[in-house]
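Working notes for the structure below.
Note that one protein chain of the assembly has been removed; the remaining protein chains are unaltered in position.
On to subunit A.
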Amino acid sequence: MLRFIAKRLLWMVPSLIVVSFLAFVLIQLPPGDYVTTFIATLAASNEVVDQTTAADLRARFGLDQPMIIQYLKWISGILLHGDFGLSFEWQQPVSNLIWERMALTLVLTFSTLLATWGIALPVGVYSAVKKYSVGDYVVTFLSFLGLAIPSFLLALVLMYIAAVEFGQEVGGLFSEAYVNAPWSFGKVLDLLHHLWIPVIILAASGTASLIRVMRANMLDELNKPYVTTARAKGLSEFHLLVKYPLRLALNPFISTISWLLPNLVSGSIIVAIVLSLPTAGPLLLQSLMSQDMYLAGAFVLLICALTLIGSLISDILLALVDPRIRLE
């Protein structure tokens, strides 16, 4: 086991280097650079950048150098000093910008995960056990609906209703009084008060697909001989379900962990933008849009690292939960 983990960890180093290079190239690929985008964005509000300033900016950020040199400068800063560089736009260290937003992103992702699993598990099992009953049809209908509605649309509709019909404050994770207040019991309550809207929106589509997966997996297991045998031996129906078929049907849930970690950063971007959530997603999109190289590069690198770590964790967990899976 330890050998396996060590091997996987070692493999991560070359993968990350390749990925970092690819990421840098991809971000550079669109025509223009940070300065052109900056000028264009300002032009959208009829604003003009002094022409000498533009040339100055380009030279200062090293954008006039060949890409490979820009890459080497960036990667050597990371490898040698652990320095991810300064964001072009904000002139702040990239690492500060990212970590500032990570805490709330974690809260949001894990609440969404809990809500998704909390709903999807029991409902999926129910819908499998009571196959083709009225309840199954209702649940199936709702879950298809959840799959079909894009989450950003749901967010917009909910926001419109809340703002126009109820005059409620929408968007953000805190009310105005608490935005920059230090953490207190009141602030936590305020967070919970605001958190449910994004959680419901984000959970809607995730729940729907997991219900379908759970239902299909359970149906596979329910007809197997060992279930019939257990039932014949007089095991209570609940005990039977939870102890055997459910455990096997859980595998896909564990596999989701591998994409859960990168989702911390990149998931739910559109919903977060629509709802103005102070999470990592909008900052990632913003940095890509403005071609803020160092910030975007750091984000992509982080996402890749999290994907690799996530898949390692889910591999290990799968091996622990399901005795049929072997690591060698």
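Brief remarks on what is shown
Quick note on the criterion: a contact is a pair of C-beta atoms (placed from the backbone, for glycine too) under 8 Å apart; a residue touches a chain by one contact, two chains touch by 3 or more; residues count from 1.
We adopt the following convention: contacts and distances are computed from a predicted model.
Name of the non-displayed chain as stated in its UniProt record, restricted to "Lactate utilization protein B", "ABC transporter substrate-binding protein", "Fe-S cluster assembly protein SufB" or "Cytochrome b": "ABC transporter substrate-binding protein". If you put the hidden chain back, the residue from A:Val48, A:Leu80, A:Ala148 or A:Ala232 that touches it is A:Val48. Within the complete assembly, A:Asp83 is the residue of A:Asp83, A:Asp136, A:Glu221 or A:Asp322 that touches the hidden chain. Subunit A residues in contact with the hidden partner, per the touch definition given at the top, are 30-33, 36-53, 55-56, 59-60, 83, 86-87, 89-93, 97, 100-101, 159-160, 163-164, 167, 169-172, 176, 179-180, 272-274, 276, 278, 282-283, 286, 289-291, 295.
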